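Heads up, one of the protein chains got dropped from this complex, but the rest are sitting where they should.
A and B are the chain letters, set down in written order, and residue numbers restart from 1 in every chain.
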Amino acid sequence: MGSLAVRSAVLLLLLLALPLALGEYWAFQLGLFFLYAIAALGVALCWGQAGFLPLGQALFVGLAAYLSGAALIQWGEAWWVFLLLPFAALAAGALAFLLGLIIFRGRSESGPYFAIITLAISLLAFQVANSWNEVTGGYNGMKGIPGLPGLEGFSDVYYLAAVALACAVALCGWLVQAPLGTLWRAIALNERRVAYFGYDTAMLKAIAFGLSGVLAGIAGALYAPQQGLVTPELVGFALSADLVIWVAVGGRKRVLGPVLGVVLVGILSAELRERTYYWDLIVAAGFVFVVLYASGGIGALLAPLERLLPGRRKALEPLRAPAPKAPRTAVTLAIEGVSAAAGEVRILDRLSLAIARPGIYCLIGPNGAGKTSTFNMLTGELRAQAGEVRLDGDTLSKPTPYRLARRGVGRKFQIPSVFGELSIDENLRIALWSGRTSLLDWLRPAPRRWDTPVLAALRGRYPFLDDGARLASALSHGERQVLELSMALVTEPRLLLLDEPCAGLSGEETAQVMAVIRWARDTLGLSVVIIEHDMALVKQLAEHVFVLHQGRLLAEGDVAAIRSDPRVHEVYVGAAE
Amino acid sequence: MDPLLVTQALNVLYEVVTLAVIVLGLAIVFGLLGVMNLAHGEFIALGAYVAYVCQSLGLPYLAAVPAAIAACALLALPVERFLIRPLYDRPFDTLLATWGLSLFMRKAIEIGFGGGYKSLKIPVSDSVLVLGAPFPAYRVLLMALCAVLIAALLLWYRRSVAGARVKAMVGNRELAQAVGIRTDRLARDTFVVGLCFAGLAGVMVAPLVSVQPYMGLDYVLRSFFVLVVGGLGSPLGLLSGAAAIGGVESAMSALVDRTAGYSTVLLIAIFFLWRRPHGIFGRS
Partner (left out) sequence: MSARAFEFEDVTGGYGGSVVVRGLTGAVAAGEALCVLGRNGVGKSTLLRLLHGFLPLARGSVRFAGRDLAGLDPARRTALGVSFAPQERIVFDDLTVRENLMLMRPGRPLAALAPYFARFPRLAERLGQHAGTLSGGERKLLSLVRVLAEDRPVALLDEPAEGVQSESVRQMAALIGERKAAGAAFVIVEQNLELVEALADRYLILDQGRTVQAGDRSTLRRAELVAHLRV
């Protein structure tokens, strides 16, 4: 974190020195754009980190501006009015957080629909601001807002804006590096997978949206005294749209990107728009170009420069991680008479099976027997219409991946779904933090150094995991399978659901994975349920086999019993005969 | 019947039917192909401006139809090739790229024609008596044309071989390829047709609305709302969405004021986007 403080100080000094070089006129212009840059940082936080795009961010800028303007008009003479400005920003942030929570809990993915919802909400706000004459001054706006007491002239306001910007940049820099930033980036890559690790992704996204609201609110709160006037245009579509363009062109993934975007595009626009008609065409074309070919924006070009800045990260000393919060006892699972259908098709038909002891169980059966559907039913993706599932004796009602993970149930999918654009270390940390951290932990740097005996043992078995900075997408298919299996084991689950863990692996890799599964059973005392088609694997690993057929349990027992069971023979070969 | 009531009912009907025609192009592009085209409104504007140019050149109004279709088709081809096709599996980026396109087109229109309002002469300027109430003849003509157009399109989609192939491609792309349908060509052609319909809608409404560079914004937002509320990919969805949005807006505008009308539409849209994004008739 030392390097962050250094970089922020450098930025602040640069900003403070600018007016000396450029003069009073520019001080006023730049001051306004610094405020826009603060709002743009919020947009970048949502879009570049957490992967959802707010298209109506000006709503929060305008809200805070109206609140701050009203406060200044009422109590402008008092010295303590300074304290009200943060409240205006926090009010905007609280609204953003609430909206985010409501929207994200109501829908499972962000995508384009969230963008349009925020757009529609901001348009609605514009209508309100435009017609509510008594409160907002309607079409003509809120006029005659005094400046902040004690600040004289354009320079003072500029310095305040510069300090606010530097603080905002520092805050964003910290968030990006904190565990919260890693979690956001994982959500942007594969939200469902993050939920499977026991994270409340809706809450995480709402936090991002709320923080972006605070940043927009800071901009709005300072806008009112700076401009002296707040009109409904501030809430309107034009500023929201500009913010998105500035962030896109400047670069949404790097912290300084939005600042660059605002400064380059925003200021250039203000100057050049008068001079040439074609400027707006150029900006629009540039925006399309960035969307198509250069999604990193200008900021991506600066990436090599960042390495030159002071404060290289030292090797981190590992810290012992706290124990997982989930109960540590051996799990018992009882599925009784569960039926599930999709339309006309019976997927599970009064399925009953039970696991009472730790061990390795295999789930086999022909196509369409309901093997993956059983897993889906356990983790809530497939809704059961009848029957009961009991985990540790408690009935499981309305399961979600998140809730199951908190109770120590882990799942690994057939196609490896590691977070490709994150490093191996970040992937493992996300798994490690699950079930062991709370909100405050996500803001501290310490959890990045956590280690556990299980993780150390896995690193010992698979040396490629040590190369922590390597991106997961650079791994081979087999290595990705192993990484994902390691992530599942690092959460120290009590019940692990594996869907064809050796799919696509070579013979040697398969043997290694089998060894790890056995080791995990011995060390962690967990129950593993493996869906497999490879009978050689089943014969070597399984202590107990469940055979599914047409959504029902056909037979169970050890491997020898299954092989000699005529009903099983009938299903695998008999239908063919 | 009370002529005032008839007039009001006709007004509402007019709003709904013209809304349906305006949405038609986006129903094809977004509802069928799943492409979020934020430049839809600008293609409507393009059609309107082509009509203006034709009228300024002294041509009969009907000449604007092939001219607008040609203009939209010419523009749609490179847009499909360079903006839409590379972004087929990135719906988010499609949204942004088409939005950038709409910014570009708006500004280009502003540069070419200036920022002010253009007014077109109404091709048919008398008024007729409908159920005892006087109503502008062009509006009646428009409603009739829109109804015919929509009905013809629906019939074509249901009955024709090409319509069946589009349905096949949209429902099961891989199988469509397996039976020999060149899906990328079919998708391209469908996209171009959708944009041509937008241009056609522009020609139809141009004499009755204010033609200015920013006219498209309103249309594209309303079109999205209609599809979200009514349901994607379903002709019934288009009609019910247009009826819901158009009906509610004109009713609220008549009862209270325009702001209330627009605000109610926004609230309905927000609700559906949040809770039922597949709309009334769409599949979830």
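Assorted remarks:
As a convention for this text, a contact is a pair of C-beta atoms (placed from the backbone, for glycine too) under 8 Å apart; a residue touches a chain by one contact, two chains touch by 3 or more.
Remember, predicted model here, so these are calculated numbers, not experimental data.
Partners of the chain left out, restricted to shown chains and counted across the full complex, are A, B. Across A:228, A:286 or A:504, the residue that sits in touch with the chain not pictured is A:504.
Among the residues B:56, B:177 or B:210, only B:177 touches the chain that is left out of the figure. Only one residue from A:59, A:364, A:483 or A:496 touches the chain missing from this view: A:364.
Mapped onto chain B, the interface with the missing chain covers residues 161, 164-165, 167-168, 171-172, 174-183. By the touch definition given at the top, chain A reaches the unshown chain through residues 364, 366-367, 415, 476-477, 500, 503-504, 533-536, 538, 562-563, 568-569, 572-573, 575-577.
Just so we're on the same page, only the chains that are shown with their structure count from here on.
Interface residues of chain A, counted against chain B in their complex, comprise 53, 102-103, 106-107, 111-113, 115-117, 119-121, 123-124, 127-128, 130-131, 237, 241, 244, 248, 277-278, 280-281, 283-285, 287-288, 291-292, 295.
On chain B, the positions that touch chain A within their shared complex are 36, 82-83, 86-87, 91-93, 95-97, 99-101, 103-104, 107-108, 110-111, 217, 221, 224-225, 228, 259, 262-263, 266-267, 269-270, 273-275, 277.
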